[in-house]
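One chain of protein is taken out of this complex; the other chains stay put.
Think of it as A and B in the order they're written, each chain with its own count starting at 1.
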Amino acid sequence: MSARLLRTGGPGFLLLPGLLVVGVMLAAPLCLMLALSFQEFVPGQITNGALTIGNYVRLLGDLFYLQVMLETVELGLVVTALALVLGYPLAFFLARTRSRLRAFLTYLIFVPMMISLVIRAYGWMVLLGYKGLLNSVLLSLGLIDTPLRLLNSAHAVVLGLVEVLLPFMVVPVMSALRDIQPSVEEAARALGATPRQTFLKVTLPLSVPGVISGSLMVFSLSITAYALPALLGGAKVKMISAIAYDAMLVSYNWPFGSAVGIAMVVVTTALIYGYLRLTPEKNGHP
Amino acid sequence: MIELESIRKRFGEVDAVRSVSLTVAEGELVSLLGPSGCGKTTTLRIIAGFETPTSGRLRIAGRDMTNVPVERRGLSMVFQNYALFPHLTVFENVAFGLRLRKLPRAEIIEKVKQALAQVGLAELGDRLPRRLSGGQQQRVSLARALVVNPSVLLLDEPLSNLDLKLREQLRDEIRRLQRSLGITAVYVTHDQGEAMAMSDRVAVMRAGRIEQIGTPRSIYEQPATAFVASFIGQCNLLGGRPTADGTGFQTASGSLFRLAERCPAAAVQLAIRPEMLHFGQPPDGANGMAGTVREVVYLGESALVTVALSGGQEVLTATWRIARGTEMPREGDSVALWVAAADCVPVAEETVAERAA
Partner (left out) sequence: MTTGARIATLLSPRRLGWTALATFSVLVLIFLLLPIAVVVIEAFNSSELMTFPPPGLSLRWFGAFFADDQFMRALWVSLKLGVISAAISTAVGTAAGLGLARRAAGSAFIQTSLMAPLYVPRVLIGLSLLLAFAWLNLSGDLWGLILGHVLITMPYATRTAVVGLRAVDPSVEEAARMLGADRWQTFRLVTLPIIRSAVLSGFIFALIISFSDIYLALFISGPQTVTLPLRLFTFMEWDQSPLVAAASTVQIALILGVILLTGRLFGATSPGRAE
């Protein structure tokens, strides 16, 4: 009985610490948040214990919040689209190139992911600031007379998010492309398709699962972003997580903040569920 | 030395080992031979301790070992893929078991040197496994297994990953070592030539049961079932049934074969080895047949001649020994064949009887 475990995995108790961590630090707090989202807010003492769905009603009924959610989704879609436009060709190149630099270039995609996004946001501030790189270049080229106010705008946020989330698009697409068997494309060529037709009719469709999973990941990460929009968008750009942050840490309306949080959890869980269904082994599931 | 008593092993819905009873005497090498899925490896792993039997008992040197953990059984195992510790040198690999037993350093060095010399690898102590050939790795594995003085040596298809020439060489070496050390051994293989060449006794397994166990010779010459007959070597099998008085065997097409012994009632086929069929007219008491040559396959030292018997649909393959001065039969030739009564073996479909050595 105990001997059989040698070929079928380690003893169960090894899993306990990990499950405990997840249970105590993730599942329990989320349950708490769920519970709190149904409580009534009382300024000063957070809640009086009365149950209500008022928080959700407010979130989904108030025009202001609906507006914010709409803008968040809009921004998410734009970021995803741009990430796709920029990321797909890069992924294709990296998947197909025979250059000796391939491993190095692929590595370059992972490196930015290791650097805190605060730093990258700052980089964008330097680039887009009043006296930043872009303005300097444009001024010296004579294209503009006065520096452009680029920061504190939705555009800056989009730019920043695209840059930060690009690797999350490139990696799944690259993986999907690498999994396409060459013989499938060769068969198309043998049947008379030009390289472009092969790409459009064979490669592209076969890479769609990677595209979808990358898009889902990028989208869900962009709609829940907080730090980057706060830095690059300032007061101009209000995203849904900023609403949650304000509710929690500014007005101390935890019930409402929880409701917002739960709403985000529901949406992202649906998205991530779709993502996981599409790429069961490719995202490193053990 | 080893006693397996009605061992049964069930994995979920599947019976890997249905009922295996086996006694291995001290100093004996017994092979478990059979096709994949017959339960031979599972049986070995039960002896080793990696599996616990669903029912049945295991005794080693008289002690009940059925539930004793692996590391306390005092056995050694040689694996198909060598299973050397990749991060340790050859020396450290062989010393591993000795270190666990906390032997003094000088003694360990001495024993390891001896063990390596025994398998002919004395100078390779500092190498890492990945720098060794397959044959060398298996030798290290053997040294590692033997240096701890096990009561039993278990071998799980140790030669399957090696090429032919190496296989034969190592096979003889293993047998020699086993004999000179007098160590009891259980050897699992699917290669019948290997089993026949090495073993004191062979246990032919099928579908979780031992179909027949006996010396290589008795297995070969007196197969108990059609399966054993065809698994070992080549064999002609003629369907039919015993005659009413039991002195002969009547094939489906009506030919009557005389037998040397009384035919068991359960017999459903007659087994005749190709090399037992002779060309020419039958001497007194032998069984004669006639037929036309269908095919001749030249093998170098002999030829396999396939003959369609006249008067029926039976086809027999006979071995023609190449000799100068005689001409091989050709396709279409009419030939006469004969086989001695003692060389016709009636076999049953299934048997659980253990033929004595």
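FYI, a contact is a pair of C-beta atoms (placed from the backbone, for glycine too) under 8 Å apart; a residue touches a chain by one contact, two chains touch by 3 or more.
Nothing here was measured: the structure is a model prediction, and the numbers come from that model.
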**Message:** Looking at the full complex, which residue from B:87, B:130, B:165 or B:324 touches the chain that isn't shown here?
**Reply:** B:87
**Item:** Touching residue (missing chain; options B:48, B:204 or B:307)
**Value:** B:48
**Missing-chain contacts mapped onto chain A** = 6-15, 17-19, 21-26, 28-30, 32-33, 36, 86-87, 89-90, 92-94, 96-98, 103, 105-127, 129-133, 136, 163, 166-168, 171-172, 175, 182, 185-186, 189, 195-196, 198, 217, 220-221, 224-227, 230-231, 241, 244-245, 248-249, 254, 257-258, 261, 264-265, 268-269, 272, 275-276, 279, 282-286
**Message:** Tell me which stretches of chain B touch the chain missing from the display.
**Reply:** 48-50, 69-72, 75-77, 79-81, 83-87, 96-97, 100-101, 141, 144-145, 148
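As a working rule, only the chains that are shown with their structure count from here on.
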**Asked** What whole-number Å value describes the gap between the mean CA coordinates of chain A and chain B?
**Response** 61
